[in-house]
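Shown below is the structure under consideration.
Heads up, one of the protein chains got dropped from this complex, but the rest are sitting where they should.
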Amino acid sequence: MSFTLLAVQTLNGLQLGILLFLIAAGLTLVFGVMDFINLAHGVQYMLGAYLAVAAFQFTGGFWSALPLALLAALACGLLLEVLVFRRLYDRDHLDQVLATFGVIIFLNELVKVVWGAAPLSVPLPLYLDWSVPLTDTLSYPVYRIALIVAGLLVAVLLYGLVTRTRIGMLVRAGASDAEMVAALGVNIRRLFMLVFGFGAMLAGFAGILAAPIFSVEPGMGDNLLILAFVVIVIGGIGSIRGAFVSALIIGLVDTLGRSFATDIARLALPPSAANDVGPALASMLIYILMAVVLFVRPSGLFPVSSK
Amino acid sequence: MIPASITPKTSPLKASTLVPLILFLGLALVPVYAQVFDDRFMMLFATRIAVLAIAVVSLDFILGFAGLVSFGHAAFIGIGAYAIGILSEHDIWEAWISFPVALAAGGLFALITGAISMKTRGVYFIMITLAFGQMAYFTATSLSAYGGDDGLTMWGRTEFFGTNLFANDISFFYLVVGCLAASYLLLRIFTGSRFGRVLAGAKQSELRVEALGISPYRYRLVAYCISGMVAALAGALMANQAEFVSPSAMSWHRSGELIVMCLLGGLGSLHGALLGTIAYLALEEVLSGTTEHWRLIFGPLLVLVVLYGKGGLIGLVTRRPGK
């Protein structure tokens, strides 16, 4: 294992982590502030990617498609909020699970009806469609580095928003005691809608960013949703900081685990057994990590003060 | 939010006896229907419903009564199924060996994972059970000696002292329905006992139960193990029903589906879970026959059940007049 390999893998891990963070941030906010389990968050990511495809076909360029898709993602999020989710805020968690599961089923099928079952894609954006040579054969796409930078910017922005502004203060207050905030005369409905729309937009943003490197297909959000949940429980529900740290940890552990688990297994096992055990272990790694973290800290790494 | 189980019922006997009675009677009559209308599929389909219903009822036992949302319940089904499948691969077909092994494996997995998971609450519990479910799933996919991801075809069914109890359609159906009824009754007895009251009490207020000098942890763990064993029984029957075992039986999608069936029927009555399973699978079967894009109808239907049918389908059935 060479230094370059390790460096590249670390970059890859960071990139996955950033993507997860963008999805998890909205999820943890909505969950933390509104006490609302939104399983449909993953399909909002998928919707972002599909909207990017549609906007790209419409405008012919990534940069002009980006704001368009972002707005459309926000609009879709708000539409869902008005139609379905707002009726679920004061319901039991399990009611929310069932209803948002229904939304997943519906939207996964809807994109297939509208855009077809075949995977789609968006080309790399202008100015970012080149690569940095790392070795004589391997080069690293600049777009991926840009994705990391964009994610970090969003993280900083979010952190500023949550810690330095009035809205952020309300959000933090809402996360620890929503009833108290309402009692202070804040329009909790509007705050909720704002937070929800923002979260949906973040997930959509992640989808838009993912469209040029991943295939855009029905159901692409389902597995990421599970990963995003892993991220927010490890981080501690409602904590943006926790989501950031744990998203990076998950990204790194998953990526590095995938590349080195088989090698490590080969140290202890015969090759054929190692080929069975290694990949299975790599897939399990984040779940093992989550189980260990929750065993040691049952409310995640950065628990928001309990209710 | 007040759990349905402790809302005072005007006449609890009628609804809670009648609904399961009708459901079980309906199930028991399926072979008659199948004979009269020469519809063998109906019986095979009903067998599948009954097998899954065992697992869903076992989930409702911990979900509805103890408030433990297990998002890894499919793992127990898978463990039960793999126990039967792997033993059959080694030519062990006798029920008196394979079924106890399946149940013990499910119980043991529940004991170990439960002991760890019970340290967490709420969503953290949901996610830690998911973690264990995924571990079981990936372990199964790596079992290349037993088919790995493609699964394992069983070239026969479990044997029961030389009879064809498992192999004959009708006797197997009644065996499954019998197991379902037995699981249902057993779990219902548990919930009505002191044991069940401790669980329900701990769901409401852990402090109050602890103040009585009872540790809810141990009660919950026992409930979790019982539930895991019942789900493993469902898995063992499923292996026989499908004559096929595969990791997809323990994926998180399946665990999610079990929860959805449970919620659709309504929590905390056990027969709600049974009703939910029937409704979910029947709806899927009927809708998927109408159009390729049946999910466009199915999804919103689930949303509507939540918005307008508080307490699931069983809530619609037993709702007090005038409410």
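Just so it is clear, A and B label the chains in written order, and each chain counts residues from 1 on its own.
In this text, a residue touches a chain if its C-beta (ideal position, glycine included) is under 8 Å from a C-beta of that chain, and two chains touch if they have at least 3 such contacts.
Going forward, contacts and distances are computed from a predicted model.
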item: Listed names "Dihydroorotate dehydrogenase", "ABC transporter substrate-binding protein", "Sarcosine oxidase subunit alpha" or "Transglutaminase-like domain-containing protein", matching UniProt entry of the absent chain; value: "ABC transporter substrate-binding protein"
item: Listed residues A:Ile213, A:Leu269, A:Ile288 or A:Leu301, member touching the removed chain; value: A:Ile213
item: Hidden partner chain, touching residue among A:Thr59, A:Ser176 or A:Ser259; value: A:Ser259
item: Of A:His41, A:Lys112 or A:Arg172, the one touching the omitted chain in the full complex; value: A:Lys112
item: Sole residue of B:Glu94, B:Asp150 or B:Glu210 that reaches the chain not shown, by the stated touch rule; value: B:Asp150
item: Positions on subunit A where the hidden chain makes contact; value: 2, 4-5, 8-9, 11-12, 15-16, 109, 112, 116-121, 123-124, 131, 133, 135-141, 143-144, 212-220, 223, 255-256, 258-259, 262, 275, 278-280, 282-283
item: Absent chain, residues of subunit B that touch it; value: 14-15, 18-19, 22-23, 26, 33, 37, 39-42, 44-46, 48, 141-142, 144, 147-151, 153, 155, 238, 242-244, 246, 248-249, 275, 278-279, 282-283, 285-286, 288-289, 292, 295, 313, 316-321
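Operating definition for what follows: only the chains that are shown with their structure count from here on.
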item: Rounded Å distance between subunit A and subunit B, as computed from the means of their C-alpha atoms; value: 31
item: Subunit A-touching residues of subunit B, taken from the complex the two chains share; value: 1, 63, 69, 116, 119-124, 127-128, 130-132, 134-135, 138-139, 141-144, 148, 252-253, 256, 259-260, 263-264, 267, 293, 295-296, 298-303, 305-307
item: Subunit B partner contacts - residues on subunit A that touch it in the complex; value: 31, 37, 84, 87-88, 91-95, 97-99, 101-110, 112-113, 222, 226, 229-230, 233, 237, 276-277, 279-280, 283-284, 287-288, 290-291, 294-295, 298-300
